[in-house]
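For this depiction, one protein chain was excluded, whereas all remaining protein chains were kept in their positions.
Order as written gives the chain letters A and B; numbering starts at 1 within each chain.
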Amino acid sequence: MLEARQLECIRGERRLFSGLSFRLGRGELLRVAGANGSGKTSLLRIMCGLVAPSAGELLWEGRSIRAEREEYSRNLVFIGHLNALKDDLTALENLQVAAALAGMPADAARMLAALDCFGVAHCAELPAKVLSQGQRRRAALARLALSAAVPLWILDEPFSALDVAAVVELERLLAAHLASGGMVVLTTHQEVQVVAQAVLRVDLDLHAAALLAA
Amino acid sequence: MIRALAWVLRRDLLLAFRRRGDVVNALVFFVIVVSLFPLGVGPEPNQLRGMAPGVLWVAALLACMLSLARLFAPDHQDGTLEQMLLAGEPLVVLVLGKVISHWLVSGLPLVLIAPLLGLQFDLPGNALAVLGVSLLLGTPVLSLIGAVGAALTLGVRGSGVLVALLVLPLFVPVLIFGAGAVGATIAGTGAEAHFLLLGGFLALSMVLAPWACAAALRIAME
Partner (left out) sequence: MAMSKSRRFSLYYFSSPQSFYPLAGALQPWFAALAALLCAVGLYIGFFVAPTDATQGEVYRIIFIHVAASWMSMFLYLVMGFWSGVGLVLNTRLSSMVATALAPTGALFTFLALWTGSFWGKPTWGTWWAWDARMTSELILLFLYIGFMALQSAIDDQRRADKAGAVLALVGTINIPIIYFSVKWWSTLHQGASVSLTSAPTMAKTMLLGMLIMALGFWMYSIAATLARVRCVILERERHTDWVEAEIGRQTT
């Protein structure tokens, strides 16, 4: 279970949000909403443990994530705004590296199956730089097909650049993950059509403070 | 952990192999810089022989420094560095993997080519061998310390020159004993002490630098 208590984020001169608290349990989806620049990505990065909040704390299974960072990292998969693909590696190789770093088996068959989930298996041997925007996004998302055992999925705009078929596939994966007791946090501009035990919504615009007094 | 290190190593070597041009360019830079010095000071053999250890070592420093731009910046730009911070493996291990691959691609070629360039300066055979060994011990230290500098300046404007400013003063001990080893061999006084010290620097930086580098990477990604 992921719990946030009174999170505050100050970026440069601006306080993006403060006093943010929520609890995310198994099978629940958290949707982070807010206008552009309201701190959605910052919140996600705080939840990954990449950035420390200016105030407040984040707890995983009752323990602060700062205390056991590596342990916490093993329990999450983060797919951010950038695709984390090396241009000069093929889609298959990129996925292999990602899987290996996550401690999962990295054999080619498994990778191909994951790529096939999102319909980019035919791109497996192509270097990422020749793939289209949508194909790269799908190759990046293929990681999720391998991450059923990872409890917490944190996704930043996962639906961007996806076509209808891929959107359907992603929603299917999310639903399956939630049904098996996983947790999903995502930001998106679209309405999410995913069945979950509970769908929490955090609207950052409501938690924003004004520009720090100039 | 070893598996993760092996994968990072493999990934970086594969990337370097696919972008051979970058690697070769750095090597050519080394050769060109070394060739500039005789053009600047004149071809008198005794003078060149005296200058050779210093010239070759300084050129190696500069070539290593140039290659630092390839170490973390590309990963930072495409988001793979972020993923490395989020991998369940200790960041120190992944950093070590990257530094080792950086040395294999940028440092080891210098070790192999430098003795050939030493011939241009009319260095005797034993000095050439000592040159190779001193670079073999010294270039990993350059990669390790350079990695800390590269991590500190990640994404900062003007980082190319800034890295130089930060890292070159820290290279001075390696330069002194590396070039000193060759100089001592030419003078006939033996380079054992130099090798011991270089080995000491290598051991010390292998222990401390990955740790400092990992800390610097976390700071840079905040």
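List of remarks:
Convention: a residue touches a chain if its C-beta (ideal position, glycine included) is under 8 Å from a C-beta of that chain, and two chains touch if they have at least 3 such contacts.
Here the structure is a predicted model, which is why all the values come from computation and not from measurement.
Across B:T80, B:T153 or B:T185, the residue that sits in touch with the chain not pictured is B:T153.
From the options B:L13, B:L62, B:L108 or B:L170, the residue with contact to the unseen chain in the full assembly is B:L170.
Touch with the hidden chain on the side of subunit B covers residues 145, 148, 152-153, 156-159, 162, 165-166, 168-170, 172-173, 176-177, 180, 201, 208, 212, 215-216, 219-220, 222. Interface with the hidden chain, as seen from subunit A, comprises residues 12-13, 212-214.
As a working rule, only the chains that are shown with their structure count from here on.
Averaged C-alpha coordinates give centres for subunit A and subunit B that are 37 Å from one another.
Contact residues of subunit A toward subunit B in the complex are 48-52, 70-71, 73-74, 76, 78, 80-89, 93, 96-98, 100-103, 106, 127.
On the subunit B side of its complex with subunit A, the touching residues are 3-4, 7-8, 11, 14-15, 18-19, 74, 77-80, 82-90, 94, 221-222.
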